Each structure stands twice: as structure tokens, then as C-alpha cells.
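Next up is a structure, given as C-alpha cells.
With one protein chain held back, the other chains of the complex are shown just where they sit.
Going in written order, the chains are labelled A, B and C, and every chain counts its residues from 1.
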Amino acid sequence: MNLLIDLTLLTGILAIAATSLLSRSLFQSVIFFILLGLTLALGWIRLGAPDIALAEAAIGAGITGVLLLDTLGHLKKTGKLDKDEHRPSYPRLLLAILSSVTLVVLLLWAVFHQPTPAIQLHLLVEEALPDSGVSHQITAVLLNFRSYDTLLEVGVLVLAVLVGLALQTDQHQQDSLPGLPNPLLHACLTLLVPAMLITSMYLLWAGSDRPGGAFQAGAMLAAAFILLHLSGIKLSAQLSHRMMQFGLLLGFTVFLVVATSSVIGGRPLLAYPDGGAGLLILLIELALTLSIGLILLSLFTIANSPPLSSRSGGSNGH
Amino acid sequence: MTALVILQSLLLISGALMFVVGSIGLLRFPDTYTRIHALTKADNVGLGLIIIGLIPANFSLLVTLKLLLIWLLVMLASALSGHLVAWEARAKQVPLAPSEGESNDELTD
Amino acid sequence: MDTNLIFTLGGIGLCGLGLFGFIYHCHLLRRLIAFNLIGNGTFLIMVGFAQRGQGVTDHVIQALVLTGIVVAVSATALALVLIRRWFHLKGSTQLPEDDAS
Partner (left out) sequence: MNMILSPIPWLLVIPLAGAVLTMLIPLNWRSPASMFGLLTQLLASLLLGYQVSQYGTQIYAMADWQAPLGIALRADGLATLFILMSSLVATACALYAHLYLNLTKRGHFWPLLWFLWASLNGIWLAADTFNLYVGLELLTFAAVGLVAFASDERSLEASIRYLYAALLGSMAYLLGVALLYGAQGTLAMDSLAETWHWGPTNQVAITLILGGLLLKTAVFPMHTWLPPAHGGALTPVSALLSALVIKASFYILLRFWVEFEVYRHLPSLSQLLGVLGAGAIIWGGWMALKQTHLKMVVAYSTVAQIGYISLMFPLLTAENSEASLMAYHGGILMLLAHAFAKAGMFLAAGNLIYCTGKPDLASLAGMSRYRPLNIFAFGLAGVSLMGLPPSGGFNAKWLLLQSSFLSGQWWWIVVLLIGSLLSAAYIFRVFAYTYQETEATDSFRRPPITIELIALCLSVASILLGFLSIWPVNVVSLPGPFMEAMP
């Protein structure tokens, strides 16, 4: 029975992916890509990974989907979307088929000759879990055992926003998207947005002993912000530029300060003091949630703001 | 016990059928407005049936409340998005399908 | 055939499809979608393959995939910013066809 469900999901995933890749209409491609994210979320549940399912649905399908759709809308609005889409050349098709077949064959060969792993990392995790300050293994890995990775990963998020900002010259420019003046939408927002905020906080809180955590909570927060943004209530207009920047960097800064303070205290980077791990993790996660929400919102609005007219001709101006 | 299982199965299957019907409607109906109708109505009822079918599976008050909350939120969201699509379509003056004519492919342009 | 193996195979399929699309298409948005397919496939392989080897739910690899998903969305957003600027400057959604990689 479970096998049947798995195989159905597998077929569905592959069919949806193929449609998304090969569909003639770009709009259809994006829609099918979002659909793929949602189907994959079901797959993650089957794999026993509810945390990833949450992240996939919220970030992989939700935020990525909104970003893609929005860009598509922008390209359409500016006209002539499909005109310059001439068919790729024949050698390119050949190369594509050849390399993808090679990859698949190699991977299949690798997968069917899997040896038994010599190291069982999950045993080590279980052993160390009581000292980690949280009781949910994934949160323990993300914010304690491998917190260095997470620190750099938040750096990647900040960096993406930074590059976006660097490509705008005038940072105070408002984006061009007009809000939707729909009365029913605004009425529902008063109900939906608080519900989303509560869910986000719940996800954050749940992260210490159940599936959930800063990233899922941040994505939820970002969804609420984007919804508000789309309906015309612009957070970036409410907050000053400086406040916004501070909010973007808050999570990374708090993380870095906690990391560094342990060095000054004579312990390795990122080591939490005895007994304080749980509280510090919660503090970091709280700051991260807010920042991730704002970062994802900014990634959306930066992409949205009107690109500036190209600057002075020479690239090597002084 | 078996009666309960049969009832559950009936609810779940009919809920799934509602989804199927809704999807067929989405594909077959001629214009945006009727498609919204098919989608939202079938989904709300379908999800409702499935959720009622799930409640007795492992009864606890908390889970039941959560399931009902999910239903409520989905209904709210689908009503709202249905309304928005129709509103936008009207603003752009997407025409109603002529009673016998070709379908105008709104979703696939 | 257990669940882990099935989804590992699904991941391999996604990687293959994605790589095909990434090389075949010229349209930058389509290539971005293809990249995301490779990414999703890789994540499926990561979890499915690791859990197949370990025989239990492996929380370490799941945490890594969470990191990977966040990195992938940042990459997508960055690429979209660049694509939009490119579109604004050149009015085109693909790169000039000299010898695109």
C-alpha cells in the first residue's frame, strides 16, 4: 500500500518536472514548478522529514514560486516575452541528452552499489543531544553541532540581499508595484496576517522539540510581509531605510556576537556556555526569524523595484 | 468499529472524488469565472469531507480542533483567492464564454 | 523497494531532467527552473541515499538539506535580480549565442 503511494508520488514528481521543463508556455512552467514543490513536500513526509516538508512548501514552492511568478509578470508587462525564444541548436540538444543520460547512468550505478556506511552519525547525535540545549535533533544539528554552517548560510542570505542592493543606485526608491485596492482582501488581511504571525511564532517555538525552527518561521513571516506588500501596505515605506537594514542584519549580528563572545570567554568559536545553550539558541532563532522574514521580503522587493537607467558609460570610471 | 471504518472510507473517497470533479471542471469549463466556481466549491467540500473522515481516526480534541482550523483557513484562503481572480478578470474585462463558442485559454497564455 | 530507494531514484530522475534542461534551454528563466530541479533532485538523493545506508531517519542529513534549500532560494533570488537587470538593459531573456556554456 505504502509502496503504491510512493510509486504514485514518484511518477507524479517526474511527470510534473518534465512538464515544467518542456512546456511551451513559460507561465505553465512556473506553475508546474510550484506544483512540484508541493508534491515534493508530500515526498519529504514519506521520507520521514517533516522539517524539510515544511521548508520545501514554504521556501522551495512558496517563496521561490512567488519570486518566479513576479519576475514573469514583470517581463510580460514590459512586453515581448516569447518573441526571442528561438529553438536551441541541434548540437546543444545532443550535448544535453548525452550529459543527462551519462549523469543518470553514473548515479544509478553509484546508488545500486552502496556500501554499508562505516560511521553512524545519528548515534553520535543521540548521544550528544542532552548537552545541546534542545530536544529536537535537527535544531540541535543546525544551531549547535553544525552551527558554523548555519552562520555561513545566513551570511549567504545577507549577501544575496547585499548584491541586490548594490545593483540599485538609489536605495530610497519605491518599487513600482501598485497595491491591490480590493476591499475584501484588506478585510481578510486583518484576520490572515495575525494568524500567520501566530503560526510563525508557533513554528519557532516548536523548533526546540518538534519539527519547525527559525527558517520555516522566517519563511512564514516573509509570506505575511509579502502578502501585506502585495496588498499595498509597504513595510519598507513604514520603516526607515536604516531600520530596515538593521532588521536585515539583526539575525546575523546576534549570531556572530554570540559566537564571538564564547571566544572572548576562552572557549572555541560558537560554543555555548554550560547550561545556557537552550536560551541562547532561542535568542539566536528569534533574531534569525525576524531577519529571514525581512531578507526574503527584501529579495522580493529588490527584484521588484524598477531597474535604474544604466549608469555613466565607461565601466572603469574613477 | 468496522462500521466506523466503512463510514470513514466513504467520507474519504467521496472527498477525493470531489477533488477529481473539481479538477475536471477546471480543465473542461469554458471561462475563468466558471472555472473558479468549479475549483473553489469542489475543493472546499472535498477537503471538508476528508477532514470529517479523518477526525475519528485517532480521536483527540486537540487534533480535531487543528483539523477544523485547517479547513477554516483553507476555505478562507480559497474564497479570497477565488474572489481576487474574478475581480482581476473583471477589471481586465475577460469575457464570459459565449454559450457555444471556443474556450478562450486564459490559463495557458 | 523501500521508500528511501524510490525517492533516491526520483532524485536521480530530477537531476537528469534538470541537467538536460539546463544545457538545452537558452531562456534564462527556464534554465533557472532547471537548476532548481537539479537542486531538488540532489536534496532527494541526499536524504534518500543516506537513510537507505543508515537504515534509520537521519537527522543530520535532513538538517543539511534545510541549509541547502535556503542557499538555493538565495541563488534563485540573486539570479532573478541579475536577469531583470539584463532584461531591462537589453530587452532580452537570453544571453548572446556565441558559445554559451
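Note that a contact is a pair of C-beta atoms (placed from the backbone, for glycine too) under 8 Å apart; a residue touches a chain by one contact, two chains touch by 3 or more.
The shown structure was predicted, so the numbers you read here are calculated from the model rather than taken from an experiment.
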item	value
Which displayed chains the unshown chain touches	A, C
Among A:Leu159, A:Val193, A:Ala206 or A:Leu283, the residue in touch with the chain that has been omitted	A:Leu159
Touch with the omitted chain, as defined above, among A:Leu9, A:Leu40, A:Val125 or A:Ile138	A:Val125
Of A:Ser100, A:Asn144 or A:Ser231, the one touching the omitted chain in the full complex	A:Asn144
Contacting the left-out chain in the complete assembly, out of A:Leu38, A:Leu167 or A:Ala206	A:Leu167
Contact footprint on chain A, counting only the chain that is left out	106-107, 109-111, 113-115, 117-121, 124-125, 128, 144-149, 151-153, 155-156, 158-160, 162-163, 165-167, 169, 245-246, 249, 252-253, 256, 259-260, 263-264, 266-272, 310-311, 313-318
For chain C, the residues touching the chain missing from this view	15, 22, 28, 31, 35, 38-39, 42, 45-46, 49-50, 52-54, 61, 64, 67-68, 71, 74-75, 78-79, 82-83, 85-86, 89-90, 95-96, 99-101
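Operating definition for what follows: only the chains that are shown with their structure count from here on.
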item	value
Shared interface partners, meaning chains that touch chain A and chain C	none
Approximate Å spacing (C-alpha centroids) for the pair chain A, chain C	13
Inter-chain centre distance, chain A versus chain B - centres from mean C-alpha coordinates, in Å	28
Chain C-touching residues of chain A, taken from the complex the two chains share	2-3, 6-7, 9-10, 13-14, 17-18, 20-22, 26, 29-30, 33, 36-37, 40, 43-44, 46-49, 51-52, 55-56, 59-60, 63-64, 67-68, 71-72, 74-75, 78, 80-81, 84-86, 88, 92-93, 95-97, 99-101, 103-104, 107-108, 111, 114-117, 120-122, 125, 137-138, 141-142, 145-146, 149-150, 153, 156-157, 159-160, 163-164, 167, 213, 215, 296, 299-300, 302-303, 307, 310
Residues of chain C defined as touching chain A within the complex	1, 3-10, 12-27, 29-30, 32-34, 36-37, 40, 43-45, 47-49, 51-54, 56-60, 62-67, 69-78, 80-85, 87-89, 91-94
Interface residues, chain A side, partner chain B - complex	25, 27-28, 180, 182, 184-185, 188, 191-192, 195
